[in-house]
Structure formats: C-alpha cells, structure tokens
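A single protein chain has been removed from this complex, and every other one stays in its place.
== subunit A ==
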C-alpha cells in the first residue's frame, strides 16, 4: 500500500517553536517566513525562512498582542500590526500614498507570485475585483462574478475567504473556488471551479474539477497539479487541467488518480531530552490544526512544522492503467525522466498499440523541443536585430526524451531481454522508428544499427532487404559499411551497400575501395571516370589491385589507361615520383618489354 502514496511531505521541513499560550506563530506568504513571537516579542522573535540562511532572531518591546508581523523583501523593513487599523514599522520611515481606490471590501486575497490582489465586493461577496501591482503602480483588472450554488434571500455574504485561493497553474494565474455541494441546488458533490485570470482581458471560468464527495477541503498546487485534500477521509486527490477527459464535457475533470492519503510522516524526536533509540513519532496527517497555503505549503502550528508538499511519480505508474493518459500526465511533470523511461521499459512488455501510443506521446514533446531549438538557432543566426523581443533559449525539460535516452535506457536492454520473441523486438524497434518519422525527427544511426543487428541475429535478411528497399533505414556511410560487413553471411548486402554509397553521392572513394577489394579493377576505373574523379585518383592503388589479380592483360590495360591520363594532364605518359609507381613500371617492362611503354608524344 505504501507504494501507492503519490503525495508526500518534504523531508526537510522548516521547524519552529510550536504555537502555545506564550508563543504566537505567523506566516508570511510573500517571503514564506514563519514568525514565532514569544510573549509579544519581549522574549524573542524567531523568523524562519525557506532555507536556513534566512533565519533571523531578534527581540522587540511587548506593546500588546501582535496581530500580524512581516518583513519586506530582503528582510529590510519589519512591519507589525497590533490593532486593526495601524501598522508599525520599527524603523522610522515616511510613507506616501501613491494611489487609492474606494471600494467596499468584505475580504481580500493576495498572490505574491503575480502581485495580484483580489477583493471580495458586494453584499454577497461574489463579485471579485482584482488589482495588479507592477513597478509601483496599481492597475485595476476586470472584475468578475463567482457563480454561487444558491442565491440567498435576503442577500447576505455567501462567499467565504476560505473557499477562494489564487495560484499559478501552467504559467497562468487562476482563481480557485471551492464550490460546496448544496442540497437545494441539487448538486450531489463538491467541485473546484477554476477561473482563469489573464493579465489583460476578462476573467473566465475555465475548468471544473469534480470532487465526487462532500466535506471539508483544502487546496494546494504542486507541479502544476491541483491537489485537493479531503479532511474527513484523510485523502487527497490530484487534477491536471491539461489532461483531456474523453468522456467528460469540455474542461470538466475527474481526478487523475484514485484518492490516496499523503505518505505517512514520522516526526523525528530531537533535543536533549530524547533518548537516541526512541523511534520517531508518526505525525497526524490532515489534522484540523493544519493550515494550507499556496502554492504547496502545509503548516502545523501546533507541532511547529512547515512542509512543502511534493508529488511522487513512481507510484502513479501502477495507479494509472491507461498508458497514454499516464504519459500525458508524466510528460508535464518536473522530475519525470526516469519514471517515463521506466514506463517505456514497462510498456515493451505490453502490447504494440500501447507501445505505439507511448512512443508517439514521447516524440511529440521531443519534436516540439527540437523545433523550438531550431527556430532559436535560426533567430540567433539572423542576428538580434530582427524581432524586438529577444528570443529565449528553449529550456530542455526532463520530459524531452531523445533517441540516445531511449537507446541507453530502454531499447538496447530490451533487445537483449530473454524470452521475448524476435518478432516483437523488431516490431517495437520499427514502431519507434515509425514514430520518429511521423514527427519528422531524423533517426540516429545507432537505432538502425540496432535493427540490423537484431535482424541479422535471427537471419531475417529478407526483412532487412525489404526495409532497405523502401529506404526505411536511411542511407548513410556507416550503414553502408555495416551492410558491407554482412556480405559474407548475406551476399546481396554487397549490392545494397554499393547502391547506398552511390545514392549518397559523397562516397565515391568508398565505392572505389569496395570495387578494388573485390578485384573489380576495371569496374572501379570506369566508375571513377564516370564521376569525373579519374584525374585525381591514386594510380598506385589501381595498379596494386590490377597486379594482385594476376591478370596480365588487366594490368596492361590499367597501366596504359594511367599513362594516357598522365599524357593528357602533363603532356607526358610517365608517372611522377610522388605517385610511387616505380615498381609497377619495372613490372610492366618485365612483362611486356620496354617498347610497350607509351612514348611521350611530340607536341
């Protein structure tokens, strides 16, 4: 069962003195700092930030109960609120009113990440007015209405601060509304309604997350997933707003995975009073003393812990049977690479259509990255002058699984796996190549090599021949050489290899070598002539080969042919010393006599 917990609390929580009658605890969402204020500050204020370095401790005079306490960014200014209408800055500072708006506000929410404040207005509280702060200015954004499940009569405040949260999901600011079920509105279960709040333009209802249950909920955002904690069942659900649900209305989402609780967490007992052998105490999850903050923070004030919530990907693999959906889900996660590769490996134990789907999903992302990379390169080459906005280099996320990843982690071990039929191995390899081709990704040579190796291992030469015939294995010099090496086991490989070299049209030297090695000296000579390389070719190489055949007439023909060439190029039939043909000249004289040598023609 523990394998199934796909959510966990981080291992290194921020620890602080737990809340008590003498210690008040505050949390600042902007700086993510926890303030432990002992005795109104008189016996100390300890500020703990997300990392150890940002811890600060100080004392201040106890001037009454602290209602709220915060640092400015960079811990420069401390602000303390003791009454509902005043804020004290311990350093003396002058304040200036920049801008004011006059609205009746029920409550507000602030999103530090995007610097947007959301105000609840009107009697029912369901007209929300957002403002955006940017470089010292405050701009009003278009207001919008949250649809209430029932409109109360007479009108009264019906939208609670607790049911609204703001967070960035996939780079877009969303307002999340926890819509409780209502008997009168005939809704059977609660849902989370997401409103997309763009920088410009109207706010629109964008997604509905079906919770399929009722009760008390809390929301977090982790790795662009909406996490909904359900207190009474002590479980959580996750939603991915980018996952398309085939059997749901547009933008209505069911949980990606079945509800599971957060992975059990044990609090390590520490301090001088603790015996080292004492086991850690299990922490009560989903406790009513938990406070949840956006995006991914859970604080237990009574125990003195601040955790970041995390998604564990490996358990999702077994919980999500639909491998296509699983891939869609994983490809959008942050630390997905190894999990995805393990899914690929796993899927090669499954059936082909699934393998195909997995590969296609993978290569879709891979292709998008390659394209972005390419257009970036093009933009860089054409200079920064074109296009005002400087293009950013595309980030290679973990979801980009390239051919070498697949080769190293999945395919090479797969082809060696015992007990798999070679038919299936080849089918999987071809499926990967098919998928790459479908996305117009150039297939790397080592994949072809793997295919050929597998085919050769099982004597499937006719299959190999057909693949080459249809150019499924693209032409390349290494591939041609590989084919050449197969000639002894499969003679037609010779023809295939030569054809490939010819098609490449950059491999004339190789063709000559191949022909010479087969003692086809005349063929080599005619070939090099036909491609116009005769003038630069090494005479010695040809003469060596011709002599090796033991065919004297052949040697004569080749020798004379080069003499004619020399005559044409240099006006003399003799060989240059640099051509190292002396021994062949001697040999020629021995065979045919001095008089058979071509005489320099008189110009």
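Please note the rule applied: a residue touches a chain if its C-beta (ideal position, glycine included) is under 8 Å from a C-beta of that chain, and two chains touch if they have at least 3 such contacts; residues count from 1.
Operating definition for what follows: contacts and distances are computed from a predicted model.
One subunit of the complex is not drawn; among "CCZ1 homolog, vacuolar protein trafficking and biogenesis associated", "Cytochrome c oxidase subunit 5B", "Pyruvate dehydrogenase E1 component subunit beta" or "Immediate early response gene 2 protein-like", its UniProt record names it "CCZ1 homolog, vacuolar protein trafficking and biogenesis associated".
Checked against the full complex, the one of A:112, A:324, A:492 or A:574 touching the unshown chain is A:492. Within the whole complex, the absent chain has one touching residue among A:459, A:485, A:517 or A:576, and that is A:459.
When the missing chain is restored to the complex, the residue among A:59, A:204, A:266 or A:423 that touches it is A:423. Contact with the undisplayed chain is limited, among A:471, A:570 or A:589, to A:471. When the whole complex is considered, the residue among A:290, A:527 or A:588 that touches the unshown chain is A:527. By the touch definition given at the top, subunit A reaches the unshown chain through residues 351-353, 356, 423-424, 426-427, 430-431, 433-434, 437-438, 459, 462-463, 465-466, 469-472, 492, 495-496, 498-499, 501-503, 511, 515, 520, 522-523, 526-527, 530.
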